[in-house]
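Scroll down for the structure; my scribbles are underneath it.
Only a single protein chain was left out; the remaining protein chains are all shown in position.
Chain lettering (A, B and C) follows the sequence in which the chains are written, and residue indices restart at 1 in each chain.
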Amino acid sequence: MLKYIIRRLLMLVPVLIGVSILTFSLIHLIPGDPARSMLGEKATEAQLELLRADLGLNDPYIVQYGRFLGDILQGDLGQSIQSKENIAYEIMHKLPATIELTIFAMIVAIIIGIVAGVIAAVKQYSWFDNISMTGALFGVSLPIFWLGLMMIWIFSVKFNVLPPSGRITAGTGLQTITNFYLLDSILTLDWQAFKDVFLHLLMPGVALGTIPMAIIARMTRSSMLEVMRQDYIRTADAKGLKKHLIVFQHALKNAFLPVLTVIGLQFGLLLGGAVLTETIFSWPGVGRYVYLAVLSRDYPIVQSTILIIAIIFVLINLVTDILYKYFDPRIRYD
Amino acid sequence: MSTLLEVKNLKKHFPLKSSKLFSTEKPILKAVDGVSFSVKAGETLGLVGESGCGKSTTGRSILKLQEPTEGEIFFKGENITTYRGEQLRKLRREMQMIFQDPYASLNPRKTIEKIITEPMRIFNIPKAERNKKLDDLLDVVGLSAYHKNRYPHEFSGGQRQRIGIARSLALEPELVICDEPVSALDVSIQAQVINLMESLQDRFNLTYIFIAHDLSVVHHISDRVAVMYLGKLVEIADVDDLYRSPKHPYTQALLSAVPEANPHKEKERIILTGDLPSPANPPSGCKFHTRCPYAEAICLTEEPILKNVSPEGQMAACHFVKEVVEQTTV
Amino acid sequence: MKKRNPFTLFGFLLIMLLVVSACSSNTSSDDADAGNDNAEATEDNDSDKTLVFGRGSDSITLDAAIPTDGESIYVTNQIYDTLVRYETENTEVKPALATDWEVSDDNLEWTFQLRNDVTFHDGNDFTAEDVVFNFERWTTSSEFFYYGYMFGATEDNMKGIIDKVEATDDYEVKITLSEPNAPFLQTLAMPPFGIASPEAVEESGDDYFKNPVGTGPFVFEEWIPDDSITVSKNEDYFGEVAKVDQVVFRVIPDNGARFMELQAGSIDLMNGLNPQDIQTAESDEDLQIIRRPSMNVAYMALNTDKEGPMSEKLVRQAINLAIDKEQLITLYEGIGKAAVNPIPPSLWGYNDEIKDYDYDVDEAKKLLAEAGYADGFDITLYTFANPRDYMPQPKVTAQAIQEMLKEVNINVEIVENDWDSHLTATENAEHDMAFLGWTGDNGDPDNFFYVLLDKDNTKVGSAGNVAFYKSDAVHDLFKDAQMEMDQDKRTEYYMEAQEIIHDDAPWVPIAHTTPPLAGKKGITDYLPHPTGSEPFNLVEIE
Partner (left out) sequence: MPIQPNPVPDPEPVIIDQQQREIKPRRMWVDSLLRIIKSKTSFVGLCIILILIITAILAPVIAPYSPTDQSIIDRYQSPSGTHWLGTDELGRDIFSRIIYGTRISIQIGLITVGISMVIGVLLGGIAGYFGKWADQIIMRLIDILMAFPSILLAIALVAVLGPSLQNAMIAVGIVGIPQFARIVRSAVLSVKETEYIEAARAIGAKHKRIFLQHVLPNSLAPIIVQATLGIGTAILDAAGLSFLGLGAQPPTPEWGAMLSDGRSALQTAPWVVAFPGIAIFLVVLGFNLFGDGLRDALDPRLKE
């Protein structure tokens, strides 16, 4: 197992290098002079020169890349053109918001997805099966930005039961420790804040979790159906084991592996979907950060944020693969 | 009869994937490990051996569908081992192949016409000539013209193999390598196809290398037979000599397994013990020693070379050929 | 292989979550601590009154001297004081850091008596030397745009018309001008001339813009970019100490979402109400609409400096003719009046004899043909994503104009940027046409005319005159008006200038608005100032 992990980590190195090269090149993909496109077409030559020197655009690419890589390895992601803010600091500040949102969305997706999938499989061709699978099909086709707006319209405008944006009501006075507000409110036993944060999470979380929920439900169902056709399940059935015992003790355990892969993949995709969700719900995370940076042509921010998210994505995939190997009795790793 | 093809010390090794994480030593599968023989124009050489012995690899290496690891191949006196690209493509006109599996060797998305005329298209033969040739070929292999717009799946195995044969003859080659052309076919159809091939040989003056795992099939069509075991030739001889008096214990074992037409004739069957060793990890010395009933100490350490064992030019690779001869002739 | 229960996965995930959070708190322990302090501070005053103000975009900077945008000034206005301030409801000047002032007969020497009981938020005493420091600081860089606009500073003459600033006593400052400047006192009341603590400026250096220190009614607490800025009451304020303990400026970019937050009660007050939401707010018994007195203009600047059609007067007039302002103004849902001149009619000096270009497509086509553009041309219209007080629906307005100009074969490509980038782009003259607007800072017409239409302010990279309109005749009139102290004579100059401007048509004036704010019913004494921002010390919340 350790060997496998080491090998996977080694395989990660070229991918990460590639990822860094690609994000590094982003700024050079800008048609024309990147400095000019950041400062506008009538910027004076002196201003341009200043920015070029600032970004080191005059050096050969290889030198620039080396410096870029060196800076990253030291945790220096440069600074914003507009606000001159330290980007690494900003990302560290905003990342917890995004991670909290994606984890919440994923938990919603996993719980509802697996439960719906299992019931649909156990009661194949029942009305529940039909409805939940139709729902799942709809789920993967829904534009989440539309879903988000419709949820706001229904739950905030029509019924006014959920807050339409943000992470927390200003002035709630939550003591921040980890910047994962839900966790913070638990740690400080601030139940008022917990409720507030939870309500804020609900709509964006569900909106973001819709697609993975649908995919997990479909995967769970088909994987369960396959497992339940296997001999050992029939044997268990023949032995007279209780139905729910068969389902949960035997079938689900074995049907879980393909679901796990899907979960890992979707987790990464959520990071992308977060851009739309965070924009709609004014969620102060990295998704909205990178979006605003795109609008204001703040390329260093775009570059760095994308790099960080890609690294997280790659790591999540790695963890999924390792978990997969860990749980799969059929796979050996020597 | 002049020598059409000569193979000298042909080797084909495949590197295997290492199962260890950081091993410097890469295991190698020696599919063909030093094979030499020659084929005369107009004759048929049978190449026989169990599956995995390297006979198909030998055939593919001669056609250079696979690049030989070592050794030389002479075709009409020219060393074609180093041929690449355009030179090699030209060579295809003179050397062709008939494949083992008639179900897999025809592109399912092309019509019979397309399949058979494709070689001619590749070599830019004019359309009129192509069409005439197509009709001829269909006729020769026993199919009718109305088949030409059909797809392979509409034919039976035997018919498909005829299509494959027609394709290989389209460029009028001199040498045809037949890679177990009938092993996938029904017995009744096997005979038809072999008869067809024989008549085609006469008609077009073809030279065959006929690969088979089955001595009985080869007996009928071959002029000479070469027997392979784990990437090596163990015996090569005229067909009649070989069948009458096999010199190598492996040949003997193979022959003894061939059923006789006369059920009353008593026959001593030689039963080989043990499994076929893996070519990735072949035995030392004589590769056959693990299963040879006559094996002795020398066989474990020293590899026998292929040598003349009879005045007729029969060759075998065994340390004890003489004794073997005596014992079996008694 | 042993059997493992896959459901330990959930446990595993939870542990991962904990580890990740632990890591994040480790790596950013500094700010986590800072966060703790803040949180504790707020927790201590749990019963404190916090006013949450929702707005569309974040401040660009908290350094009072730099920003030109309303959102930044909104906040700096709380943190800083100026020598003089405006009256709460109009642009009359009243004492602030200066208690008294007098001007010499030649109108060149201004002497200010300063308060002696003021301390900066960092504890330093406020003295005359600090005023000198600030004035000198403003001449060190063209980054301090307002100084340049208001006092005519250029790269060659960074001081502009301010010759000398001296501390004649600990609490007396003398400012010597090189030429008379009529709106001078009005100008000094503008928030950009807020006095910053010299020590803080020097200490923070490049980071001063996010660590502002002034003398104002509120003390800066925290800035979470794109999210919120928190200021808390200055207990030692020399003026009226704030009635609320904290003001949080929250960024909620979407007007609709912001209004929903207000409806939901998570914010107390907001600007940038969508015009179409006014009715909803009025019919909501928990909410009130507060209208800001009008002193602004929204316009479409035509880049007269750009080679091609925009440099032709006939084309610019044709564009004015081709725009159906009556239709356009309906997009304002009753909060706007069609604009004719660059200044709002409420301001003195407004020329009401000028008749607006009538909507006339045929005439417009004729003019275009005359200018040689009968077949039309392609052109860009730069607009911004975030609504502004004077233009609540920039994108829709842009589309409406796009469609109108299509009638006269002008093919408009809309380029939408966020607010910061829009300012940068237009200052850099990238546009053919651009939306922009202006809210008067000091109640003097000069503050509109000189900033927006004088050739002095056409420097690419920092232009306030984004039409890049360079008329010497107009420049002379503006200059004369600046140096003339008599208001009647100044009015004459401005009347004449408006006629020239109307004819040259560097703009399509669009609208003057009375920007609506919406707030909870419980808010009292919120008195919106015509200049667009006001200190919050008088506001009371239930």
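Please note the rule applied: a contact is a pair of C-beta atoms (placed from the backbone, for glycine too) under 8 Å apart; a residue touches a chain by one contact, two chains touch by 3 or more.
Computed from a predicted structure; not experimentally measured.
Engineer: Need the list of shown chains touched by the one chain that isn't shown.
Structural biologist: By the stated touch criterion, the chain not on view contacts A, B, C.
Engineer: Just to verify: which one of A:Pro14, A:Pro60 or A:Gly240 makes contact with the chain not shown?
Structural biologist: Answering carefully, the residue with contact to the hidden chain is A:Pro14.
Engineer: Which of A:Tyr4, A:Trp153 or A:Tyr324 touches the chain that is not shown?
Structural biologist: A:Trp153
Engineer: Which residue among B:Leu4, B:Ala226 or B:Ala253 touches the omitted chain?
Structural biologist: Candidates B:Leu4, B:Ala226 or B:Ala253; residue touching the omitted chain: B:Ala253.
Engineer: Give the residue, chosen from A:Pro60, A:Pro143 or A:Gly240, that touches the chain omitted from the document.
Structural biologist: Only one listed residue reaches the unshown chain, and that is A:Pro143.
Engineer: For the chain that's not shown, point to the residue among A:Phe104, A:Phe256, A:Tyr291 or A:Tyr326 touching it.
Structural biologist: Of these options, the touching residue for the absent chain is A:Tyr291.
Engineer: Could you pull out which residues of chain C are in touch with the chain that's been left out?
Structural biologist: Output for chain C: 254-256, 259-260, 274, 276-277, 279-280, 327-328, 330-331, 385, 387, 393, 395-396, 398-400, 402-403, 406, 413-414, 416.
Engineer: Tell me, which residues in chain B touch the chain that this view leaves out?
Structural biologist: 50-51, 60, 63, 65, 88-90, 92-93, 96-97, 99-101, 103-110, 118-119, 122-123, 151-153, 157, 164, 167-168, 170-171, 183-187, 213-217, 253-254, 257-259, 269, 271-273
Engineer: For chain A, which residues lie in contact with the unshown chain of the complex?
Structural biologist: Residues of chain A in contact with the hidden chain: 14-16, 18-19, 21-23, 26-27, 29-31, 137-138, 140-147, 149-150, 152-153, 157, 218-219, 222, 268-273, 275-276, 279, 290-291, 293-295, 297, 299, 302, 306, 309-310, 313-314.
Convention: only the chains that are shown with their structure count from here on.
Engineer: Looking at C-alpha means, what's the farthest chain from chain A?
Structural biologist: B
Engineer: In whole angstrom, how far does the Cα centroid of chain B sit from the Cα centroid of chain C?
Structural biologist: Once rounded, the distance between the two centres reads 89 Å.
Engineer: Between chain A and chain C, what distance separates the C-alpha centroids? Give it in angstrom.
Structural biologist: A distance of 37 Å separates the two centres.
Engineer: For chain A, which residues are in contact with chain C within the complex?
Structural biologist: Residues in contact with chain C: 39-44, 47, 82-85, 89-90, 92-93, 95-96, 99, 103, 152, 156-157, 160, 163-166, 169-171, 173-180, 183, 253, 256-257, 260, 282, 284, 288-289, 292, 295-297, 319, 323, 326-327, 329, 332.
Engineer: Can you tell me which positions in chain C touch chain A when the two form their complex?
Structural biologist: Of all residues in chain C, those touching chain A are 1, 3-7, 9, 12-13, 16-17, 20-22, 24-25, 27-28, 31-32, 35-36, 39-40, 42-43, 46, 50, 52, 60, 206, 209-210, 224-228, 246, 248, 250-254, 257, 260-261, 263-264, 266-267, 385, 417-418, 420-421, 424-425, 427-430, 460-461.
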